[in-house]
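The complex appears here without one of its protein chains, the remainder shown in place.
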Amino acid sequence: MAESKINAVIVGGSGYTGLELLRLLLRHPRVKVVGVTSRTYQGQKVQQVFPSLGYTDLLFSDPAAGEIAREAQVVFTAVPHKEAMEIIARLFPDQRLKIIDLSADFRFQDPETYRAWYGPHQAPDLLKHAVYGLPEIHSSAIRQARLIGNPGCYPTSIILGLAPLLKEKWIEPLGLVADSKSGVSGAGRSLNLGSLYCEVDEGFKAYKVGGEHRHTPEIEQELSRLADRSLTITFTPHLVPMSRGILSTLYAYPQKETTWENIRDLYAAFYREAPFVRLLEKEELPNTLRVRGSNYCEIGWRLDPRTGRVIIFSAIDNLVKGASGQAIQNMNILLGWDQTLGLTQLPLYP
Amino acid sequence: MAESKINAVIVGGSGYTGLELLRLLLRHPRVKVVGVTSRTYQGQKVQQVFPSLGYTDLLFSDPAAGEIAREAQVVFTAVPHKEAMEIIARLFPDQRLKIIDLSADFRFQDPETYRAWYGPHQAPDLLKHAVYGLPEIHSSAIRQARLIGNPGCYPTSIILGLAPLLKEKWIEPLGLVADSKSGVSGAGRSLNLGSLYCEVDEGFKAYKVGGEHRHTPEIEQELSRLADRSLTITFTPHLVPMSRGILSTLYAYPQKETTWENIRDLYAAFYREAPFVRLLEKEELPNTLRVRGSNYCEIGWRLDPRTGRVIIFSAIDNLVKGASGQAIQNMNILLGWDQTLGLTQLPLYP
Amino acid sequence: MAESKINAVIVGGSGYTGLELLRLLLRHPRVKVVGVTSRTYQGQKVQQVFPSLGYTDLLFSDPAAGEIAREAQVVFTAVPHKEAMEIIARLFPDQRLKIIDLSADFRFQDPETYRAWYGPHQAPDLLKHAVYGLPEIHSSAIRQARLIGNPGCYPTSIILGLAPLLKEKWIEPLGLVADSKSGVSGAGRSLNLGSLYCEVDEGFKAYKVGGEHRHTPEIEQELSRLADRSLTITFTPHLVPMSRGILSTLYAYPQKETTWENIRDLYAAFYREAPFVRLLEKEELPNTLRVRGSNYCEIGWRLDPRTGRVIIFSAIDNLVKGASGQAIQNMNILLGWDQTLGLTQLPLYP
Partner (left out) sequence: MAESKINAVIVGGSGYTGLELLRLLLRHPRVKVVGVTSRTYQGQKVQQVFPSLGYTDLLFSDPAAGEIAREAQVVFTAVPHKEAMEIIARLFPDQRLKIIDLSADFRFQDPETYRAWYGPHQAPDLLKHAVYGLPEIHSSAIRQARLIGNPGCYPTSIILGLAPLLKEKWIEPLGLVADSKSGVSGAGRSLNLGSLYCEVDEGFKAYKVGGEHRHTPEIEQELSRLADRSLTITFTPHLVPMSRGILSTLYAYPQKETTWENIRDLYAAFYREAPFVRLLEKEELPNTLRVRGSNYCEIGWRLDPRTGRVIIFSAIDNLVKGASGQAIQNMNILLGWDQTLGLTQLPLYP
């Protein structure tokens, strides 16, 4: 007998994360998408806005209509921060609902941190109900939750790369560097000069350097929890002329002598129940092309005997493991399903 | 109860079509890949050569070992032409086997045509057993067959674009033009100067023009069968700086007055049982990005009142509908399964 | 003794053609750029808007100020059509001025053609003073003129490809096909969804098909003048995932038997005084990468014995020979200089 499906709604489905949620959910074996909202495209067929999805009878509806969640058991919010908290404050009291927010609004434990980087939080009471949705770290808390703050793309790549070493105190928690490189879809589907093809193609640059990027506090919150002490990190995002993918190059100093194999054992133990983490062989290094379109995270590392550093590399698809795939992974866990359900696609290479 | 699986073997699995077969077959619900051969990589782990596939215990084996098909019910041959016919001549007598050949060796009805473009055929007797594996045209013959000549990538896009109009004699069969544009993966994974990143990036060019490309006779064979008369076509392949995708722009003269809507009705009727053909709305035109990674074929058209021509556009992913996806579609039909089994992935956009 | 310089002004210099004019004029041995206007950026330093130009003390000024041309002997107008004619109507009476308009406003001999495709012309009397600025065809008229309608990018590639064959009546003037492919900079620097990196990368599509593109009448005007009879052409523009370059693939039927070498002689004679036209050797075909950043036009051709067609290929950099380089070539001719002055840069490959 076929298993029954649950109903899902996407609020704010006309950006690239919304499109990616649809790509995955329309083929998820236990989910039916019953609604997608969009202020820009309300009333239009989803098929016309996103022809790559092929035939679907879904229409974009008005997010203000207030009925978005009536039929749903799961709601994904893929709207900008601030908007998300308003919608979620209205939805949360409905005990039937599981909510996965792809904005920054429910990623922080401390409303003060949120305020410092994004402005005042309108629903600070909800923060204590929210769980930071990185399943490889917080799966047991996720299992209990009704509200997930789905992680940012850069934080996902950086935290997964450093977690075992920080948690087990194998590296100095001070002086960390995360030199991260992202494809252009991370900037979203909105119109700005810097996202034009001719401004990106054949160019490479950094942006929001020196602690300006809003993913910084999120990275530091989680790394501090892992290290069990407050820490800061130098985080430098760069733009790569490609559509998808993030590679983070992470620099740290080991606290004790170690080997490539020791680290392998550490990571293998830490991620033994993490089906989407791929630890590479000694001769390999992560490549975003090898995770494209999939929910996998490739991790590799090297010791530099000349400078005494350990260098860790972490590659994800920013739209999948860095956003929509991870949201579905969280949903699977929230609902007590196998976390890989609907997420086993192999990467598209080339 | 889970349905039983059949065993499949890939002969020549180390190129991009082999990799794409593996990507799709390793997730096919009713197939188990029990062998992959490669002269270049024999003895090596598939996982090491193709890390994007993730963990698999498959090893590349020696294609000369002669035992490749012992456990298999289905064999995919993805070796160069000439090599394919030698292997298939040995395999074909085994009545248990279904064989899908991705080379050119079994695409032609007339051995003379093969000889003119590729040289002498070593197994001409087998040609009469082979079916040209374009399911949208030849599904009933495929269903009866044991040996499939899987179509070339350009022919797939061109034939699907023109078939309804030629079959129903709505266009002149003479003077056809197919101006086709392909991503670089069509050139395969072998080392040649023209496939280097720096030789392709930011460039656009034609190649093998004026009837030099070996896909020409294949296109003409099938279009002639559809038109029920011998015809020629001007076929001009071009190279696009992208990895995947073919767009064919097809020029013809209508034989009678017609409208966009008439053509829509014709195509809809012709492809009513073709789940992978997507006919576009009036305001749309096909785009390779919108079929990437999928087995879909987008078709659109325009009438040019000023010159009296009809212009048809057809877009596919050359590695999927143009090669490995179509091979699996053929396998599904050969085995009496739903032709979409294992092929319902939505395109990766962006 | 160093030769004296003339003063030039660019009206509407903040798009890609404006940037390209600046790139070339700032290094032109006999030109001093004394003004650049921009409605969007007025008051800002040119260096800040276009950092690739490096240090220059130019500021963007207000195009409405009315004094733009006071110091100039040459004015380049790189504003949208309609705006151009208004500005030029004010400037033209000043007999000192040479005006090169990069919009469509002065490309047509017949105001009725302009009206049909762009709307009513506001300065129809000026049309008779304007010369279509394709120097390889109209150099003697350009030499006498004060007002140049600088050709569109697609028309430049198509007309240069077909001119010798049409002029000498070697091909049928009816049934021509121009299947053209352009890089993204042809769409300009304005914000629209279709120009976003993620919407273009790894995709290939046609647009404005079937006589919808406004370059159609311009192509037909010039081809008709060459053929000495009215003709139409099927023109199909496509978008290539690259920043620069146009390749046009041109299909025609010879009116008499001919050979590759005959055509070579014809083109060589026709273009004997055209320093920017590069006729390729028999084994070669044009590639946009090989003209990138330069004012060259590569032309090659093939005869298809099977279908009787001749296929001509023409490659240019759309921003140079297709716009700003050609404008400077026109300026050089207008001023009686060597037409290659300031335009001898070799292509950037790779």
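Each chain gets a letter, A, B and C, in the order it is written, and its residues are counted from 1.
Simple rule for what comes next: a residue touches a chain if its C-beta (ideal position, glycine included) is under 8 Å from a C-beta of that chain, and two chains touch if they have at least 3 such contacts.
Source: prediction; values computed, not measured.
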Sole contact to the chain not displayed, among A:236, A:295, A:330 or A:345: A:236
Contact residue for the chain not shown (choose from A:110, A:202, A:265 or A:338): A:202
Chain B residues that touch the omitted chain in the full complex: 16, 184-185, 189, 191-193, 195-202, 241-243
Chain A, residues in touch with the chain not shown (by the definition above): 175, 177, 179, 181, 183, 198-199, 201-207, 209-211, 216, 232-234, 236, 238, 240-245, 247, 249, 251, 285-290, 292, 302-307, 309, 311, 313, 315, 350
On chain C, residues whose C-beta touches the chain left out of the figure: 16, 19, 23, 26-27, 48, 50-55, 185, 201-202, 243-244, 278, 280-281, 284, 287, 289-293, 296, 298, 344-350
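FYI, only the chains that are shown with their structure count from here on.
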Numbering shared by both copies at the chain C-chain A contact, with half separating same from different: same
Computed distance of Cα centres, chain C from chain B, in Å: 39
Interchain centroid distance [CA atoms averaged], chain A/chain B, Å: 36
Centre-to-centre distance between chain C and chain A (centres being mean Cα positions), rounded to whole Å: 46
Contacts with two or more other chains, residues of chain A listed in rising order: 16, 185, 201-202, 243
